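Omission of a single protein chain aside, the complex is shown with its protein chains in their original locations.
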Amino acid sequence: MTDIPAPRHIPDRLDKPLSSAIFSWEALLVVVAVAIFAINSFASPYFLDPYSLSDLTFNFTEKGLIAFAMALLIISGEIDLSVAAIIALASTMMGMAVQAGAGTPVLVLIGIVVGLGCGAFNGLLVTRLGLPSIVVTIGTMSLFRGIAFIILGDQAYKGYPESFAFFGQGYVWWVVSFELVLFLVAAIVYWLVLHRTSFGRRVFAIGNNPVAAQFSGVRVGRIKFILFCLTGLMSGIASVLITSRLGSTRPSIAQGYELEVITMVVLGGVSILGGAGSILGVVLAAFIMGLVTFGLGLLNVPGIVMSIFIGLLLIIVIALPIVWRRLRGGR
Amino acid sequence: ENVKIALVVKSLGNGFFDAANKGAEEAAKELGDVDIIYTGPTKATAEAQIEVVNSLIAQKVNAIAISANDADALVPVLKKAMERGITVISWDSGVAKEGRQLHLNPSDTGLIGETIIKLAADYLPEGGDVAILSASSTATNQNAWIDAAKKILPEKFPKIKLVATVYGDDDSAKSTDEAKGLLKSYPNLKAIIAPTTVGVVAAAQVVTDEKLIGKVNVTGLALPSEFKKFIDNGASQAVALWNPIDLGYSAVYLAHDLAVKKEEAKPGATLSIGRVGKVTLDDTNSAAMAPPFQFDKSNIEKFSKIY
Amino acid sequence: MKALLKYREIWLLAAIAVLVGLISTRFPAFADPGNLRQVFNDTSILMILALGQMVVILTRSIDLSMASNLCFTGMVVAMLNAAHPAIPIPLLIVIALVVGLVLGAINGLLVWRLNMPSIVVTLGTLTIYRGATFVLSGGAWVNADKMSPDFIGFQRAAFLGIPVLSWIAILVIALFFVLMTRTALGRSIYAIGVNPTASVYAGIDVGRTKFIVFCISGMIGGLSGYLWISRYVIASVEVANGYELNIIAACVIGGISIAGGIGSVGGAVLGALFLGIISNALPVINISPFWQMAISGSAIILAVVLNARGERQQGRIILKKVEAVT
């Protein structure tokens, strides 16, 4: 080896953080959210009212809580379609506990533990048996809700204790509901975990290349298992909130929530193929979905027509950056 | 400013509720100062109905008249509505007592239960096996009717044997599967009773397809305009229903009475409902309207043009 | 014989035979040829849909909007029929195919031209198409009463003792069989699933093929729209709500790998048949309807576990003596 030249210096980054922030996904979502907020304020005189705005948050807090965990799961390259069914099963178990005379703390514990258990069951099937999660959770989706139907049949559980109502109906301060506070706290926790810890970094690595991650000493199976458990846990928490809000349990509770949660996550800029996404995006997407549904609700637009807007929003928001890049002259 | 009364239905698009809306508009015209907001979810779930109610609260409507997808789950949000000064009544499919000021039953629950069995029994002088194809297993009103029917069966119709109750979820595909299953499992089945407008059509179509007209009689609750065909082809001898137009009309009248005239809803109170007459509240603040009306070959033609 | 056992379809067929056997211990008439023919007829629409979904899944995509497409197209033909009963049924079927094709092409274009993940596109159109049905119909239902006798009767007419619906299913199965095994398009579809990069290098236009695949699933959705509506004689916004998951479940049970590239026409058909038999049999053998959901959920999980067993590759064998032993 003769004359080795001095090593070439490689800079940390090329682009300025500011300019990349301006052209980021989150910036796009902020613009969309502000626009919808403005449109809503013009379209309905009832919109800009503290009570209305407070009621609005109920449209997304429960789904949003699940969306955080789902975001991590999707970033890692997996998916969970059984979240709504977990809600149903957890709620049914809480109902059974009420029949047996359980008090509020026990109820909350049961909701959370059942959610966690269901998540662990999904996680085991996926990580231990190496099955594709989309398929497994289509199966457990029927299984979990099916068990709720077996237990409850055409009956309903009610008679939840008075104090239990706080979780889904209570306010922490003025119009700030307990659900909203929980949502915001969870947002911060999940943001920290995903973007500021090595656990979060490993989640990204798994989503981009699970094999290389495994070779790099990432315990892929364990992390995915934890993520399924987390998603189950959040579904359990959501189950507590919804059950408390409805004050009763039926096996058909939360039907169809799974697709709304996934829509929220994808709208938030999480790549459905795994490997990319941010919690801030999910938070913004949750607000946007709440704003759209509530704003259109004020105009008495039927829910199904709202879903057209959500569907369009989803496609347009995802397509926009692609079209934009094309126009600015890629290939 | 006009009085805003929201007519919240289980799901949009259902012919029964569209007819009720006609009645509601008629009442609004008579009352003069009323705007009707006809709304509801597309999917018959409690959660979706709660979002609808929330947006009505935000719009500060004067009254909500709701046909509920779930008797209990809607209670908290309706309570909130009442706290914010909104009059809440339920009609058709009720809400638990603490979630509304009064409930308007289309007809007496026991009477409906009896009627659906009687519709089958009338054409089975020898007696025989019958089965019930219901809507979703969580539907409040259907469950109440079925219970009433079961209660009355041994004393009034001893020769009729109820062999099964299945649920079609008000989904035509599922109702069809269930109806087929009934015919296969019970070869001696003489009648299918479907106390739901979706299920009854599905069952009648299955009986027609399986060429069992004359062997199995389909009956239950049906909208004449949707069901005429099966009376005509003989798959069904007769069905019953109350008048949804009158129901919507009365619901709006009652909501108006409570919201504007500040009438009080308490047990024993008698309230007037325009051209339909008067109702008296029982001790659960419920009132029942007319008995179910029967449709057969003689009158279906006429009523199918109305609702 | 041993070679035959390698095929997943044989195992699935065996599983179905066992299932039918089990059911007939509790309800002997179930295994009658007449009844089985009826089960086939009852499952026809699911089979057709599963085939349409299969070609999409084979290319590593997914079409979540099929059930909504079915709902929309069904409403279109139902309203057309109600308004103009004179339109002949074959023309209505062509219209259904075209409407379905257009909806499928919208999915396909977004996937092809904008390179968007299919799951996102069809998650969006899933709600859009169903919402569009509401807008189109104003929320009103089209009931049996408004449909012409031909509209309802066409699929029920018997030909050689078998209903037209079954014949349509048989025809679709045959077409797909030829498509997948005998045409260049079919092979490209497999190739894309096996290795998309290699497909580009092999000169296959991956984007365009995906577009075509979505057009196919769209047409299938449209065709099923007519079949569904005329079968269940009601067109509403709620038609086949959530059915997309049943379609995917049928594919999965039939051994079509969600990761693309693996699966066959026979598998899709048998997978649909398996689900069809379960939903057909439960009411018959008197299992409480409340058990139905849990049972079909367990069946899906079981099928996936078994399929995965079969799929697990047994690595290359380096050791000579091991090779000699087996």
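General remarks:
In this document, chain identifiers A, B and C correspond to the written order of the chains, with residue numbering beginning at 1 in each.
One rule holds in what follows: a residue touches a chain if its C-beta (ideal position, glycine included) is under 8 Å from a C-beta of that chain, and two chains touch if they have at least 3 such contacts.
As a working rule, contacts and distances are computed from a predicted model.
Hidden from the displayed complex is a chain whose UniProt protein name, among "Rhamnose transport system ATP-binding protein", "Dihydroorotate dehydrogenase", "Amino acid/amide ABC transporter membrane protein 1 (HAAT family)" or "Cytochrome c oxidase subunit 3", is "Rhamnose transport system ATP-binding protein". Partners of the chain left out, restricted to shown chains and counted across the full complex, are A, C. Interface note: of A:Gln99, A:Ser163 or A:Thr197, the residue touching the hidden chain in the full complex is A:Thr197. The hidden chain makes contact, of the residues C:Ala105, C:Leu136 or C:Val194, with C:Val194.
Touch with the hidden chain on the side of subunit A covers residues 1-5, 7-14, 196-202, 204-205, 207-209, 211-219, 275-276, 331.
If you put the missing chain back, the residues of subunit C touching it would be 178, 181-184, 187-188, 190-191, 194-195, 197-205, 261-262, 313-320, 322.
Everything below uses one rule, namely that only the chains that are shown with their structure count from here on.
Taken together, the touching pairs cover every possible pairing of the chains. If you average the CA atoms of subunit A and of subunit C, the two centres end up 30 Å from each other. Centre-to-centre spacing of subunit A and subunit B amounts to 37 Å, using the average Cα coordinate of each chain. Contact of a single residue of subunit B with at least two other chains is seen at positions 12, 42-43, 137, 167. Residue positions 134, 139, 237, 290 of subunit C each touch two or more of the other chains. The residues of subunit A lying in touch with subunit C in their complex are 81, 125, 129-132, 134-136, 138-147, 149-150, 152-153, 256, 259, 262-263, 266, 271-273, 302, 304-305, 307-308, 310-312, 314-315, 318-319, 322-323.
Taken in their complex, subunit A has these residues touching subunit B: 44, 46-47, 49, 51-52, 55, 58-59, 149, 153-154, 156, 158, 165, 168-169, 242, 245-248, 250-256, 293-294, 297-298, 300, 302-304. Partner subunit C is touched in their complex by these residues of subunit B: 11-15, 18, 42-43, 137, 164, 166-167, 171-173, 176-178, 180-182, 184-185, 198, 201-202, 205, 209, 225-230, 304.
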